[in-house]
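With one protein chain held back, the other chains of the complex are shown just where they sit.
Then we have chain A:
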Amino acid sequence: QEKEELIEEWQPEPLVPPVPKDHPALNYNIVSGPPTHKITVNGKECINFASFNFLGLLNNEKVKSAAQASLKKYGVGTCGPRGFYGTFDVHLELEERLAKFMRTEEAIIYSYGFATIASAIPAYSKRGDIVFVDEAACFAIQKGLQASRSNIKLFKHNDMADLERLLKEQETEDQKNPRKARVTRRFIVVEGLYMNTGDICPLPELIKLKYKYKVRIFLEESLSFGVLGEHGRGITEHFGINIDDIDLISANMENSLASIGGFCCGRSFIIDHQRLSGQGYCFSASLPPLLAAAAIEALNIMEDNPDIFQTLRAKCERIHKALQGISGLKVVGESFSPALHLQLEESCGSRENDVKLLKRVVDYCMNSGIALTQARYLEKEEKCLPPPSIRVVITVEQTEQELDKAASLLKEAAQSVLN
């Protein structure tokens, strides 16, 4: 009898809490037409400084015609996971090409960029293993670590001394319990070019630490693939490191290759394991073949024109210099990084006010023809929330005048809004 009363009385919370009407994410920009160099946002035509289209391949004719040909041959979807007749010859070809391009033994393709690293990490690192991760790691890495249930140790961003301290602590722990230490695997997860801060990781020192303390390295190259290095092979080429020293490189094809999806590459010993235990690979439909064909064509273009990487780097340097000295905003990021952040030099006190202020700067720029966006984060879920900022993306297609115009416009906007 009492039980019935309890059941009657219990009231759950509403399924979703109400969202205030002026939440910034609700009124987002609607883009009509393709998000290429000239973009029409909310009806206004602007120059695109917000999409990660680094090599300008989104509007490339050859890429589009390759996708069209594959559409005629294969239709749109694959209707099945890789294991059950979802493997097409384009997938196998793309995997081979990627492996050859990155000079590794094997590559494996995922159908979604976020799922790539979020499925790769739990395939190797299980409960009881130890992962050392940089504080500024992106959200996908954080989700992968959460799904893997391993012990996570954060070290300060790009601070090798802090990492070494943690590794030494781990070593002393190991000596207390050598039997357990023999079976706990250790990993370091870093990004090539960090999306949240725009700088690169010091890879040569990491390699030294790897051999000294016997840890494996997982490198995430979403932003640096197709950007760094002489031929666009990423941060290993940039530093001249033997690619076999890195255990696993994971990247997504959504930035430089203007396609959708992601891939992991490395030695067969490591990559083959994901074919049976990568959750986003085994239990999800494979990449639509037209996107795979587009990626192959994009790779062809990258291999044929190795000088676009040099051009991109020059443009980044130029705008980095031009953006220095804006009153009220500071530039965060390396000089050759194509994705910069502009943060407020002094915060107004609360994050909400900062966000509102930055929104006014962005609106000013959009009204004058430059499309920018604020970097978005999920405030409650991130482990180390970066401060609010405006994201500036440089692509190969922007001309020098446009770069200069953008820089001067930002200066004006900062002047009028912040002073």
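Going forward, contacts are C-beta pairs under 8 Å (C-beta built on N, C-alpha and C of every residue); 3 or more make two chains touch, one makes a residue touch a chain; residues count from 1.
By our rule, contacts and distances are computed from a predicted model.
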Hidden subunit of the complex - UniProt protein name among "Ribonuclease P protein subunit p21 isoform X2", "Exostosin-2", "serine C-palmitoyltransferase" or "AP-3 complex subunit beta": "serine C-palmitoyltransferase"
Interface with the undisplayed chain - residues on chain A: 3, 6-7, 10-13, 15-19, 23, 25-26, 28-36, 39, 41, 48, 50-53, 58-60, 63-64, 67-68, 71-80, 82-89, 91-92, 105, 111-115, 118, 124, 138-140, 143, 146-147, 181-186, 211, 214, 216, 244, 253-255, 257-260, 267-270, 272-273, 275-276, 279-280, 283-285, 287-288, 290-291, 294, 371, 373-378, 381, 391
